[in-house]
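So the structure is just underneath, and the comments pick up after that.
Note that this complex is displayed minus one protein chain, with the remaining chains in position.
Naming follows writing order (A and B), and every chain is counted from residue 1.
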Amino acid sequence: MLKLTLLALVVFSLFAVQTQKLRHAVIYLGAFSMSIAFVYLLYDAPDVALAEAIIGSSLSTILYLVALQKYKIFTIYICVNDTEIEDAHFFSGEKALERQLSKFCAKEELEPQIIYTVEDVHKLFEHPYAIIVTFDKQYITLYAHPENYKMQAMEQFLLDEKPVGTPYRFIQMED
Amino acid sequence: MQHLISSILIYLGIAFIAFGVIGIYRFNNFYPRILVASKVDTVGFLTLMIGVIVRNGFTVFSLKVGLLVIITLCINPLITHSIARSAYYSGYKIRKD
Partner (left out) sequence: MLPILLLIILLLISSLRILIGPTIWDRMLGLNMVSSKLIMLLVLIASFRQQTFILDVSLTYALLGFIGMIFMSLYIQGKGRF
């Protein structure tokens, strides 16, 4: 019983260290603090468990999120052509482009938020976005927001990397 | 007798929770997954807590467990609603109309 929980502790802490996206690390740390409070309880230290529950699950989560506000959020919408999104989309197909965009965000110290959607491009323009990616047979089109000043750097980065398959087309939207 | 009823209720609750855990791997979309997880988890929680209350009889322990049941019945749907709302307003849409 104790050993299983200790195993979970190791796994969560390793994932929290190795991940590139900081908001995922916050979630892993939440799970980590829950498991470690349970371990304290099994070691007959309920007062420490109480303190860990208070600090770990609410206070440190909120503190980390407030600190993450300093990071710029880079919202990327990826339009999928099929009628329904399934889990298979997240592990293949558009994954290569997503990985390159994540790499770019890590290099420029941005926090990527990648959202897969089936919605039409024109409806997506109402949301706050940084980049919208659409796929068709000839091009991969990247629409950039008018105030997106990272577009030049991203164009350069994507052209230097290994191409995904179809050529890119960059469109800077206007007001 | 009391012990037998409480054991049956506790195992029934664990069975409900196990169905919920199967459900989050059975479906391969986000919205069905959160639907299954929230409903079945709350039912399992309720059954298991009733089992614990029956096991202990009318004591201070049971009073505290009852308080916990009331709090969780309010909180669990709120959390699930908040997550689903966050996904919907961010534009994460999985099916074309």
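Just so we're on the same page, a contact is a pair of C-beta atoms (placed from the backbone, for glycine too) under 8 Å apart; a residue touches a chain by one contact, two chains touch by 3 or more.
Keep in mind that what you see is a predicted model, and the values were worked out from it rather than measured.
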Which chains here would be touched by the one that got left out? A, B
Among A:15, A:135, A:157 or A:170, which residue is in touch with the absent chain? A:15
Which parts of chain A are in contact with the chain that was left out? 1, 4-5, 7-8, 11-12, 15, 23-24, 26-28, 30-31, 34, 37-38, 41, 46, 49-50, 53-54, 57-58, 61-62, 65, 68-69, 71-73, 75, 87, 90-91, 111, 113, 115-116, 128
Interface with the unshown chain - residue positions in chain B: 10-11, 13-14, 17-18, 20-21, 24-25, 30, 33-34, 37, 41, 44-45, 48-49, 52, 55-56, 60-61, 64-65, 67-68, 71-72, 75-76, 78-80, 82-87, 89-90, 92
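Note that only the chains that are shown with their structure count from here on.
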Centroid spacing, where centroids are CA-atom means, of chain A and chain B in whole angstrom: 28
Which part of chain A faces chain B closely enough to touch in the complex? 77, 83-88, 113, 115-119, 124, 127
Within their complex, chain B touches chain A through residues 28-29, 90-96
